[in-house]
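Working notes for the structure below.
Left out: one protein chain. Kept in place: all the others.
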Amino acid sequence: MRSGVAILTVAAFASVPLWLRDPYLLNALITTGIFIIAAMSLNLLLGFTGQLSLGHVAFFGIGAYTSALTSLGFDVPLPGGLHVVHDPWPPIAGFALAVVIAGLCGYFVGRLSFRVRGAYFVIVTISFAEVVRLVALNWVELTQGPLALNNIPSIALPLPGFGELVLRTKLQNYYLVLAVAVTAYALISRLVNSHFGRAMRGLMENEALAISVGIDVTRTLTLAAVISAAIAGAAGSLYAHYIRIIDPEVFAFINTVTMVIMVISGGKGSLAGPVVGGLIFGLMPVFLRPIMTPEAQWIAYGGVLIVILFVLPRGIVPSLMQRFAKGRKEVRAVGPVAFSKSSAEEHA
Amino acid sequence: MMRTMKYVAAVALAVALLSGPAGAQTIKIGVNEPLTGAFAASGTYVVNGARIAADEINAKGGVLGKKIELVIEDNKSNPTEAAAVAEKLINSDKTPVMMGAWGSSLTLAVMPKLMEYETPMVVETSSSGKITTSGNPYIFRISPPSAVEAVAFKNIVDKLDLKKVDFLVINNDWGRGTAEDFSKMFKEKGIAVGLVETMDQGAQDMSAQLAKIKGTDAETVIVTTAVDQLTLIFKQAAALGMKKRIITTGGSQNPDQIVAQAGAAANGTMHLTTFLPWFPEKTPNPEATNYFISEWKKRGFDFAGCTESFRGYDGIRTAAAAIEKAGKAEPAAIKAAMWDIKVKGLNGDIVFRKSGPEGKESGQSQPNVYLIEINDGKIGMKSL
Amino acid sequence: MSEFLQHLVNMLVLGGTYALLGIGLTLIFGIMNVVNFTHGVLYTFGAYIMFIVVNQFGLNFFLALPVAVIAGWLLGAAVELILLRPLRGSDIDTTMLVMIGAWIAMQSGTLWIWGGVAKSVATPFPDEPLVLGPVSVAWLRLFVLAAAALLIVATYLLVNRTKLGSAMRATFQDQDTASLMGVNVDLIYTSTFAIGSSLAAAAGALLGPVYVIFPQMGDLAAVKAFAIVILGGLGNITGAVIGGFMLALAEELGAGYVSSGYRDAMGFLIIIAVLIFKPTGLFARSERVG
Partner (left out) sequence: MMTAPTIALKVEQVAIRFGGLVALSNLNFTVREGEIVSLIGPNGAGKTTAFNVITGFLGPTHGTVSYRGTTLNGLKPHEIADLGLIRTFQRTSVFPNDTVYDNLMIGLHRQGRTGLIEAILGLPRARSSERKAHQRAGELLEWIGLNRRAFDPAGSLSYGEQRLVGVALALAAEPSMLLLDEPVSGMNASETQDFVELVRKIRSHGVTILLVEHDMPMVMSVSDRIVVLNYGRIIAEGPPEVIRNDPAVIEAYLGQGAMHA
């Protein structure tokens, strides 16, 4: 039944371009989709290990810059008249590298920052993102700093035998983003429903007890950080090749805030949460634009956020799930195996 | 929640329907400016200038017998949004020509959309060289890139007998670009270049940078940033007892605001600017300048805004002239017409010259550049 | 050498204001464990109050200061009562996100009301700086430093010498025990948030005239405040003061002798280093609130 719902949902999303003709709305959906992918990766940390990273945009931005620089090439002078020269590679290679490099950063940041928890972790992640932003801003030889990297090529899929397919149109990019989003979703859901995911939940709920049954804290949290960062990096790469210009403002705190809002309003710890929250907060500006002055749009944005948190404190999806679950109690009494499915749904 | 969304959606639809037919009787010009976020103040100034131009044109009967209608959208000082706004203006509002998008990274984000939909845009403020050199034939810029400013300044420097200069610039494309282009020009003139210090957008305390500059042997400091930071720099430089000649560039200094806010600290400072609202008679198009300034005051905007807002005014007049010339409100025709127009702008004739790679050149107009000086709270032309 | 002295003087002037920014946040953060994103907005608010009272009502500069402090107190209390009290007991993410929502809404409100054009406040101080040999400093900055010192001492006494203060400290140690001891935790929370907010407003009111006043002015200030709180340790006033001066020193020397581009990076690098090598902050007490 769960897979049925999944297939229907994906089909629904896939059908959008068929009936939605307005390129402006399609564009909004694409950028929203990119941020939803980032939000899903954040949810892996926030929702399943309980670690609130407010520096998540760092991995997004690192992915964007990695991908852009790989496909644009660069020439960085080193002390002693040496130069590091890189010739442009195909964007698809940039995408791959973005995932890898972001993942590596996730590893090191995870290793260091998991020594602290709670509010301290929040601050250390914010600081990390700011430092990365300032490096991107000031290392002009590599990133061209505030002069921005423009003319970033669109992603091109190599088609064996037919050369390559350059994804220029919105339609193509929409399906690209959708494909990456579905992959990321599947990956995360497999992960959190495996014993890795159970280890994460255990640590989040009762660390001492989790350790006592043989769960390795550092390994588990670092693993989550790496995968989360890698997915964020993928989102960043998509962003760079779709918007086709990036400057250090890609690291702006408001971008992290956008992701956190998507996760918590939709429901942290619920796989569908970031998607629902993302669609709401990603598309809200589109609906607000025609009916309010710019300042009012922001006020409404903040207001809606507060209202959601007051009305559905656990997030939209879990709150609805709960209501829906009540009607399912009887079904559950069947037995462990039957339950294990529905338990998976709880987190789906 | 869902109910509100439905409501919002409904209203949005209604608005769309209402505004739909109206489009037929008017010619739309898209305006893509930062009205919230870091650049809100400047974007708002530019939009106010644009409104004056639109009303003036409509009062005189519009273009091609139709009234022009500005479709003004906020790009939130954010490149992603700037691109989204371009999509909306072109696809939903069907604007055949646009003006925007203040900041260089905002404009750069819009440029791929111009290519995609083959729609021209008048760039009123952005200064990055990349905009006119990256081969986008839909770009027509009326603001001077820092290189142009440097060339204009070149003819004046001899009379200022500069020996050695330091730079204090905002850490963005504009500041960095200025430092680069002016340094090049100074070196050609045999003028030594010392420190190049930067300050972050929105930074409030530049004492550290100034203390460093105070210690050097350069007698002049070139400062490039928006008016708010300029005001702070003058105050803080005075507080540090720094006695160096300060020359600002970029043309968005609002010297009046500086005089009002920095007071005595602003005395002796010089400013490279592109518009002279204080001496309408000295501008290339006095009666237009007078009209603009009187309108500006009539609408109750503070005079300080003139040096930013006139670009919006010129930008819209440029777009309108191109539509007139094209004879029809279609992107391709308007783009072609841009090359043939000659608008008497508030800071010189707006005539587009080809710039950038062969075959897909962007248009770049060469505005005048003036040097003014503040003395005991009064703004005067630097007598050269 | 004279440049170095000038950097030290700048550090003193800047550090005082940073400390003032820090103590308000450290109280809220430490006692309520709320990541308070409205701190920057309250700072902005204080500055605008100053602008209204002095420039629009033409009141005396020194009278305007207490007005700003009271206004900040009231707004802070309102925020706590409306937004935080109903969420008492919910996790740190929820309260933090509500604060983010409030921050976005309030900042946009400021933009709506006063527009984006920067305002500046007329002050009764001379433009000519006080010159001492190779170094010089503006009179206004000296006044700000003195006022900041006064407010810091007052807060310290409030927390360490008054009945309210001891109740606050008890709540900081362990709110359950505190409430068993008959402390009205709700009241403590509201007054803590109000006091913290009024300190933020005071900082804005003092620095607004030094700098210029615009809607986003609070953002950078808030970031620095967080840095200071982490350096000093949650809920530790003395720590916040020392942290304020450390941050100022790092920034001055960083900008002066490393690169002005990385000036603001200094604070963050310090935070990361501190949290990795001494996770409870440099001057934290043994208890962890985070």
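Should a chain be cited, it is by its letter among A, B and C, assigned in written order, with residues numbered from 1 in that chain.
Basically, a contact is a pair of C-beta atoms (placed from the backbone, for glycine too) under 8 Å apart; a residue touches a chain by one contact, two chains touch by 3 or more.
In this text, all values refer to a predicted model and were calculated from it rather than measured experimentally.
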item: Displayed chains contacted by the hidden chain, counting the whole assembly; value: A
item: Candidates A:L112, A:V217, A:I254 or A:M292 - the one touching the absent chain; value: A:V217
item: Contact partner of the left-out chain, one of A:L187, A:I254, A:M292 or A:V307; value: A:L187
item: For subunit A, residues in touch with the removed chain; value: 187, 190-191, 194-196, 198-199, 201-202, 205-206, 208-217, 223, 329, 332-333, 335-337, 339-340, 343
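Criterion: only the chains that are shown with their structure count from here on.
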item: Chain separated most widely from subunit A, comparing mean CA positions; value: B
item: Subunit C, residues touching no fewer than two other chains; value: 108, 111, 219, 261, 264
item: Interface hub residues of subunit B, defined as touching at least two other chains; value: 36, 171, 198, 200
item: Of all residues in subunit B, those that touch subunit A in their complex; value: 1, 4-5, 8-9, 11-12, 15-16, 19, 35-36, 73-74, 76, 78-81, 83-84, 87-88, 91-92, 104-105, 108-109, 111-112, 116, 128, 130, 134, 171-173, 175-177, 198, 200
item: Subunit A to subunit B touching residues, read off their complex; value: 22-24, 27-28, 31, 137-138, 140, 145-148, 150-151, 168, 239, 243-247, 249, 252, 254, 280, 284-291, 294-295, 297-298, 304, 307-308, 311-312, 316
item: Contact set on subunit A toward subunit C in their complex; value: 46, 52, 112-113, 115-124, 126-128, 130-131, 134-135, 137-138, 253, 257, 260-261, 264-265, 268, 293, 295-296, 298-299, 301-303, 305-306, 309-310, 313
